[in-house]
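Here the complex is missing one protein chain, while the rest keep their positions.
And now, chain A:
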Amino acid sequence: MNAWRLRLQQLWRGAGTALRAARGGLLVSVLIVGLVGMAAAIAAMIETSRQNAVIAQLADGRDVAVDPAAAPDALLLARHHFLIVHDQLDEAQIFAEIAAPRASPHIRALLLYNLGNARVRQAFGYIETADLDRAASAIGLAKANYRQALGIEPQNWNLKHNLDVAQRLVRDLPRGSASEEDDPPPGEKAKPLWSDLPGLPRGLP
């Protein structure tokens, strides 16, 4: 019993001595860890302010190249929106397709949402020039975008709202010879298209 206690005391004292002898080295290691942590934090803050600068520039209407295959999520959305605002819809489409696989689900849904909005606005333009065929195909693309986005974020209310807008412009109809039970009750099909669009040229099909 006593021998054990003695042994334990010796061990304890030995550990204390070793620790005291290693004080300098330990402190240097902790200092290095602290400095590395500072460097990492400063690097992260610099990166954040760089991203914010790019976002602000794009929002200002100045183009900054953003690599869709490597850029962080916030930049993807900013540059994609820049392309849309500057009527580069095809580039925006390609950009979204490259960016989608690595973007977070939320950003993916927002990219699709913005694309859908752009298509609907495009359709409004076609309607004003009475180009109804192109308007209908633009609306079709918008609906596909919204639907895909809703698959990712079923509870995004702006998505639901704008899909509603697109659907009322050009209603989905049963594909091919769908069975009767899939049909929505008749009556809607008889409704004229563009029923809730103001200022429409009348007398067109």
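We take it that a residue touches a chain if its C-beta (ideal position, glycine included) is under 8 Å from a C-beta of that chain, and two chains touch if they have at least 3 such contacts; residues count from 1.
Criterion: contacts and distances are computed from a predicted model.
Engineer: Considering only the chain that is not displayed, what protein name does its UniProt record carry among "ABC-type transporter, integral membrane subunit", "RNA polymerase subunit sigma-70", "MxaA protein" or "Oligopeptide transport system permease protein OppC"?
Structural biologist: Not shown, but named in UniProt as "MxaA protein".
Engineer: Which of these touches the unseen chain: A:78, A:96 or A:132?
Structural biologist: Spelled out, the listed residue whose C-beta touches the missing chain is A:78.
Engineer: Among A:6, A:40, A:70 or A:130, single out the residue that touches the unshown chain.
Structural biologist: Touches the omitted chain: A:40.
Engineer: In terms of residues, what is the contact footprint of the unshown chain on chain A?
Structural biologist: Within chain A, the residues touching the omitted chain are 17, 20-21, 23-24, 27-28, 30-31, 33-38, 40-42, 44-45, 48-49, 51-52, 55-56, 58-59, 72, 74-75, 77-78, 81, 84, 110, 113-114, 117-118, 120-121, 124, 147, 150-151, 154-156, 158-165, 167-168, 171-175, 178, 181-182, 184-185, 188, 196-199.
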